[in-house]
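Complex shown without one protein chain; remaining protein chains in place.
Per-chain numbering from 1; labels A and B assigned in written order.
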Amino acid sequence: MNRSVAITGIGVVAPGGVGKKAFWDLLVSGRTATRTISFFDPSRFRSQVAAEVDFDPRRSGLSPREIRRLDRAAQFAVASARECMADSGLEFVQLDPHRTGVSVGSAVGGTTGLEREYLVLSDSGRLWEVDSDYVSPHLFDAFVPSSLAAEVAWTVGAEGPATVVSTGCTSGLDSVGYARDLIAEGTVDVMIAGAADTPISPIAVACFDAIKATTPRNDDPEHASRPFDRTRNGFVLAEGAAMFVLEELEHARARGAHVYGVIGGYATRCNAYHMTGLRPDGHEMAEAIRHSLDQARLDPSLVDYVNAHGSGTKQNDRHETAAFKETLGQHAYEVPISSIKSMVGHSLGAIGSIEIAACALAMENGVVPPTANLHEADPECDLDYVPNEAREHGVDAVLSVGSGFGGFQSAMVLTREETAR
Amino acid sequence: MTITLNDLVRVLTECAGADEDVALTAQKLDVPFTDLGYDSLALLETAALMKQRFGATLTDEDVTEIETPREFLDRVNHAAAQAA
Partner (left out) sequence: MTLATSAAQETPERTERPTAVITGIGVAAPNGLGTEQWWQATLSGASGIGPVVDYDASRYPSRLVGRIAGFDAAEHIPGRLLPQTDRVTRLALVAGAEALSDADADPAELAGQDGYGEYGCGVVTSNATGGFEFTHREIRKLWTQGPQQVSVYESFAWFYAVNTGQLSIRHKLRGPSGVLVSEQAGGLDAIGQSRRTLRQGVKLSLTGGMDSSLDPWGLVSHLASGRLSRSDDPATAYLPFDTRAAGQVPGEGGAMLVLEEETAARARGARVYGEIAGYAATFSPRPGSGRPPGLERAARLALADSGLPVEAVDVVFADAAGLPVADDEEAAALRSLFGPYGVPVTAPKTLTGRLYGGGAPLDVAAALLALRDGVIPPTAGIDRPVPEHRLDLVRGAPRDAPLRTALVLARGHGGFNAAVVVRSARAA
């Protein structure tokens, strides 16, 4: 690792309001964007709550052709890619296409479109041998999720490496980490990187129902996502996207770009334990955190804010609390820690990138977003989770973590430009 | 109708596969499922199939708290009796 990598543009499509500004306003207000599922009738499902995005593709600048062609996840990715490009002040013509790449994280890609097409092809499940006469030309792009990266590459005119990173619920962190590595090693100078997922569809809701991972708190949807609270009983499914302009630091400086921060460190590990279960000690997550801090040459006591995975399942919140204690020591009890999933839910592969956006904006604004719905902490979660109200707090170094099915544990550290080597 | 150990073994095998090393027999009624190689997902899947086959609904708490085959049979038969 050698070259420093800066974040110079942010684009967000999140529940509660589209765009970077609406997203940050929601987080600072401590309001929640979780509600009863409106995309389909959820009455037959155990968990009937989700954080949905009120997304109007036309208002987000998508052309009629893009609206027809693109699955919802791709629409989110393209809209947030355009916003991050505009935010960074990058005109497309200034980019060297060969030195610009794309990475998009997604856990389940075109699920929503696939399920919609399935119902047509199978006549609502009647046919096992589905009817090819009804095949849509857009089905293939929902079938193979790399279409997300292709659409973003076309949108921004990138001709460097492009790919989809699909490591389940850590995809959003790993996609940005992958992009960081490509810039740091010198393969490219600019990456348009982030993640998009739109899993609020019956099959996704049903599969999380089956393992009882999502909350059944259907009578109180606004307060259903309750990370670290004693009464938490599962996560709230969500959708969303965030994309960034990542730039080699000198490249950004040479054009006078605004730098939100630099990616000081990133690491990922596997627990090799269970596809959905976590060992309570959080050991592998701790290892990822330690490596990220080491890369950033950051003493743990200098972390000003921790953005937790904080999904609101019983096992996760204890797992990562243990990892914070193992890596940050006494400082774990002093540093503000929060989970924005309490407000925007858990958008699977997208949330890691949405959380990085929250971290960069926390540095920018000197404000730490709260953990909403936290009224009585689980005695085993005994750290400062910034309950319910945002807090003014200078942030020069931030740690964000993620944990996902398959055993993936990832961590990223953002620091100030001045600390970059 | 009582749900027997044989019923449980059949459903467990369907839901979570078989493993000859730790076959579930009457001698192992009190051996924890985890020691028999069945994890929480296996029990969730087994509970779901029990509901389909026998109409016996185990609550979330039941499934979380059950540790051994004997406990599973006690609770699922209790539930079946209530449903009947």
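Going forward, a residue touches a chain if its C-beta (ideal position, glycine included) is under 8 Å from a C-beta of that chain, and two chains touch if they have at least 3 such contacts.
In this text the structure is predicted, and so the values were computed from the model without any measurement.
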(message) For a quick check of understanding: of A:E66, A:D174, A:E239 or A:D317, which residue touches the chain that isn't displayed?
(response) A:D174
(request) Sort through A:V108, A:I289 or A:V344 and give me the one touching the missing partner chain. (result) A:V108
(request) Out of A:E66, A:D87, A:E239 or A:E287, point to the residue that touches the absent chain in the complete complex. (result) A:E287
(request) Among A:T163, A:T327 or A:N373, choose the residue that contacts the chain missing from this document, as touch is defined above. (result) A:T163
(message) Even though one chain is hidden, which residues of chain A still touch it in the full complex?
(response) 1-3, 44-46, 97-98, 101-102, 107-109, 114-115, 118-119, 121-122, 124-132, 135-140, 143-147, 149-151, 153-154, 157-168, 171, 174, 178, 181, 185-187, 189, 202-203, 205-211, 213, 248, 250-251, 254, 267-276, 284, 287, 404-408
(request) Mind listing the chain B residues that contact the chain we can't see here? (result) 14-19, 37, 41, 44-45, 48, 51-52
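By our rule, only the chains that are shown with their structure count from here on.
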(message) For chain A versus chain B, what separation do you get between their C-alpha means, in angstrom?
(response) 37
(message) Applying the document's contact rule, which stretches of chain B touch chain A when the two form their complex?
(response) 39-41, 44-45, 48, 60
(request) Report the residues of chain A in contact with chain B in the complex, numbered from low to high. (result) 210-212, 274-277
